[in-house]
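Partial view: only certain chains, each at its native spot in the assembly.
A and B label the chains in the order they appear, each numbered from 1.
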C-alpha cells in the first residue's frame, strides 16, 4: 500500500488563485495531502489559510525558511516530502533552491526563475540534490495534448512542417495595475516578473506546448513586443516568428490586451501527411486531419484514443463525453510527480509515463526563450538563435 | 475552524466508474475525507479498494450492514458522518434507509429507488430521521446550469414557453450486455435497474435538469419507448412529449443506441423574451438569447456571470477561460451537502445556496417520471398525468 505524500506549500494564501489550484490538483487523486505551509508573507493570513485547510497550527509557518528548518527535523513519517512553490515569480528560485538543498523534492510554478543564470544554477542544484523537481507548465498535462504528442511521435502527421500557437487574454487591456489589482500589479512589475511581461507569463506556456507536442525545440526567433497600455513597463502583447529543429517553421503570439479573451490557448501543427489542432477551451477534443480525408474529432476517454496513446489513457479520469478540465491537467502533473517520488523512494526507476511532467530543462528553455524574445524585440526584431 | 466530514462508502469497488467519481468529487474541496467503506460484495475486492485508499483495515467492511453497525458505536470524533451510496440501483433504497435509520446522513446515487412506493417511504424515513439526504443528479451541479436557473427566476427570458432536452449515448448500440460488460449487464437487467432502462438511467437526468432550470414541474407526458437491440428487456431509446406547469410545452428524448454519442446532454429553453441553451460537452458556456439582439455566449467565471448569479459564482473554482468539468459539478453537490450538514450540526439554518443540491423530492419525481413514461409507452402512448 502506497503512502500519501505530504506537501508543504509556500504561497497560496487567501485569495491567491494559483495556490488554491495547486491544492485542489494535488488532492484530487488521493496521493498527496497538504501537511504544512508558509502561505503568505503576512503571518495572519498564513494562519488563516492554515485554519481553512484544517492544519495543525504547528505546521503553519511565517516564512519558507522557518518551514524548511522546522520540517527538516520532524520525524520522517511526519515531515513533508516536497515543497510546492506558488509565490510571485521572483521567489521561485530562492525557495526552490533552499528546499532542494534542505532535502525536499520540489514542485514549482513557472517561470522557474528570474534569469537564465539562475535557471542554470538551479539545474545544478537539482542534479546535486538527487531530488525530484517538477515545473508547473500546465498544458502538457491535458490528455489530448499527450495524444497529440504521441500522434506526432508515431508519425501519423508525417514530417512536421508548420506550427502556430496562440495564447490570448484580455484582462490587462486597461491599466488595472494602477487600481491595486494584485495579480496585475506583480505581473506588470519587472522586479517581480522578470524581463518578460506577457511573453513570460503566457508566451512561455505557448512555447513549451509547441516543443512538447512536436518534440522539437525552438532554435531561432524573431519577435515584436508591445506595451499598449501607457506607462506599463513590461510587454503586454507580442508576436514571434519561430524556427524549430527539424526544419519546422511557425508563429507564436500572445497577448494580454486581447479584449474579452480569457485563456484562449490554441495550437495548430501540420506535417506532410496530417495535422492536429487543439484548443484549451475545448480540451477534451483533438482535431485530427489527414491528407485527402475528412477532419476527425477525437474524444478523450474513447477506446480509439486510449489504444493510440498510453499517456492519454493514463491521464483520463472519467468516461468520454463527460468533460474534464484544467484541474485534471494540473493534477496529472502532481500525480506523475508523486509516482516518480514514490518510485525513487522504493528504489525503482520511474518509467517514461511517470516522468511525463515538466522539469528543470523546461524551466531553462523557458528562461532562455523569454530572454531571447526580449532581446530580439529590443534589437529591432532581428532573428536570434536560442 | 470547520472540521472535515467523514464519508463511508457503499459501492465503488475496483473498476466501478461512478464510485471513483464520488470519491474524487468528495475530496476536491478538502471538506470531506473517505473514512470507511463497504466497497464491493466481494470482500477481497473491498479490501483491495480500502488499501488503495489507504484506509485502516478496521474501517473496511464486508457489507453495508456491518459498516453501519460498527461505525455507529465508534466515538463521535471517529465515526463516519454520512454514507455515500454508489451501488447498482436496486440497492439504493435499502442502504439509504438503513443508513438514515442508523443515524447517518446520506448522499445517494440516482435513481433513488426501484419503485415510487419505495421513494415515498424513503421520504418519510428522511423526515423522521432529521438527517440530510442528497441525491446525485449531477447536472444541476454545473455553474452555468445554476446561472440558467437564476436567469429564468429573474425573468430575463420572460414567461417560459418551450423546453427541449436531449440526452443521447451510443454505448448500448450493440448487445454488449451479452459479452459480460458489467456496466451494461446491470443497466439492462430489470431486476437491478427497475422498470426503465435508458429512461431511468439518463432520461431522469434530462427531466430533472428541465425542472431545475425552469422551476416548473412536468405534469403530463406522452411517451414512446424502444428496445432496438434484440432480446433487450428494457428500453434503450425513448421520446417523450412534455407538458409542464405554467403552460410550458416541450420534448425530452434520450437514447443509448445513438451510435458514437458519448454523454451528449443538451437543453434549450425559450421564453417570451429570451432563451438559453446549454450543452454538457461545453459546460463552461451558456448561450443566452434575447429578442431582437445578438446571441450571447456567457462564460463561467466572468464578472458579468458572477454578478448575475450567486449560485454560479459560488460553484466556480477557477478563472474564466480555464475549463471546469464534470468532477467540479459533482463536487458542488458534495460541497453544498457538507455545508448543510455542518450548518445543522452547528445549530444554524442552512441558507438557500447551501441547500442547492438535489434531494428526496427530486428522487420521488424521478421515480414517478420513470413509472409514468413506461406506463404511457405500454398503453400505446397516451397522455398521462404525473
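Keep in mind that, in the parts below, a contact is a pair of C-beta atoms (placed from the backbone, for glycine too) under 8 Å apart; a residue touches a chain by one contact, two chains touch by 3 or more.
What you see is a predicted model; the values in this text were computed from it and never measured.
Q: For validation: placed chains = 2, all identical. Expected total copies in the complex?
A: My count for the entire complex in this file is 4 copies.
Keep this in mind: only the chains that are shown with their structure count from here on.
Q: How many angstrom lie between the CA centroids of subunit A and subunit B, rounded to a whole number?
A: Roughly 34 Å separates the two chain centres.
Q: Of all residues in subunit B, which touch subunit A in the complex?
A: Within the complex, subunit B contacts subunit A at residues 1-4, 17, 20-21, 23-24, 27-30, 34, 51-54, 169, 261-264, 280-284, 299, 301-302, 317-328.
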